[in-house]
Structures are given as C-alpha cells and as structure tokens.
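Supplied in structure tokens, the structure appears directly below.
Presenting chain A:
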Amino acid sequence: MEGSGPVIAFWMLAAVTLVAAGGVLVSRNLLHAVLFLILAFIGVAGHFVLLSAEFLAMAQVIIYVGAISVLVLFAILLTPRASRDNGETKAFPFGALLAIALAAVFLFVINDTDWRTVSESPGLAPEALGEALLTTWVLPFEIASVLLTAALVGSIMLARTAEEEAEDALA
Partner candidate 1 sequence: MAVTREWSGHDVAAAVEAAVPGAVAKADAVACFLKPEHLVEAMQALRTGPETDFVHLTNLCGVDYWDHFEVVYHIQSFVRNQICTVKVECWDRETPVVPSVVPVWHGAWMQECEAYDLFGIRFEGHPNLHRILLWDGFPGWPLRKDFLSMPGGLQPGLNEFAGTARREAPPVRPVE
Partner candidate 2 sequence: MTTLFLASVGIEHFLTVGALLFCLGLMIALGKRNAIGVLMGVELMLNAVNLTLLTFSRFSESDRPIAGQTFVAFIITVAAAEAAVALALAMSVYRNRETVDVDQINLLKS
C-alpha cells in the first residue's frame, strides 16, 4: 500500500485503536472503559476501510458501535453503582505476562515469515460478498441465522425475572 494518504491514515488509525484499547485496560470507571472500547471499534472499522472492505467496515460500525456497545451500556446502567468498578483481579500479573509473551511470539512470527503478498487490492465489491455468502457459504449462513435466533430467545429467557415470567404465565 503506497502513497502518503493510506500511510498517514494507517498510522493514525493504529494509534487510535491501540491507545483506545489501552484505555479500556487502564480506566477504572467501567463507563469510561466502554467509551474507549467504542473508539477502538471505530478505529478497527477504519482499518477495514483501508483494507478495502467497506461493507464490513459499515457492518462493524452498525453492529459493534450501534448495537453491542449500546447493549453493554444498558447492562451497566441496570447494574448498580457498586458493581461499576473496573478493577483487576489478583491474577492480572499472570494474564499480563501471558499476553506479553504471546505478543512477543506473534511479532516474531509476523516479522520472520515471508508473506507472499499481492500489491494491489483484489477489489471486492459488496456484491461478491453477498454472492459468496449465499452460494459457497450458504450452510454456515443459515446456521448463523439459527444461532442468532437461539441467542435472542436465550438471552430474553435469561434476563427475565421470575416476576415477569409469572405475569406472562397469567396472560
């Protein structure tokens, strides 16, 4: 990927994404963490645009920013103030060590491997994705839709209180 535009964009997006992810890690207020998370999501969506996957970038914004993080915000609102602390467990140092070791391995592999790359974008239009989803990958597509329905019903059942169940049983 040549040219100064994409390069500048990449560095800015990378900085935003990683700083935001770090913000999720360090912020003690759970709500601030969610706002950082949203920023990280938007940064990742920007990367998707750079990788010429506009459709997925938009889907990322709609689903992650518009739905999932809003859902998280809602869950935070419904739990009381006492459990809005975003502190670390006792196991945090071990987790951090593991993650840093993993990062070292990743970086080594990334830099050591000789990737066989193409220089120009394959130029995938949204139509191609749709066609792939409904021809080659139609079985996973259907399974995913079933999964979504099951998750919807399941989460409604999980989040309902006994009181509401009793009301529904009466109705």
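Behind the choice of candidates: all candidates are chains of the complex that A comes from, given by their letters.
We take it that a contact is a pair of C-beta atoms (placed from the backbone, for glycine too) under 8 Å apart; a residue touches a chain by one contact, two chains touch by 3 or more; residues count from 1.
Note that the coordinates shown come from a computational prediction; the quantities given were computed from them, not determined experimentally.
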Neighbour of chain A by the touch rule, complex-wide, chosen among 1 or 2: 2
Complex interface listing, chain A residues touching candidate 2: 1-2, 6-7, 10-11, 14, 17-18, 21-22, 24-25, 30, 33-34, 37, 40-41, 44, 47-48, 50-53, 55-56, 59-60, 63-64, 67-68, 71-72, 74-76, 78-79, 83-92, 94-96, 98-100, 102-103, 106-107, 110-111, 115-118, 121-122, 124, 128-129, 132-133, 136-137, 140-141, 144, 147-148, 150-152, 154-156, 158-159, 161
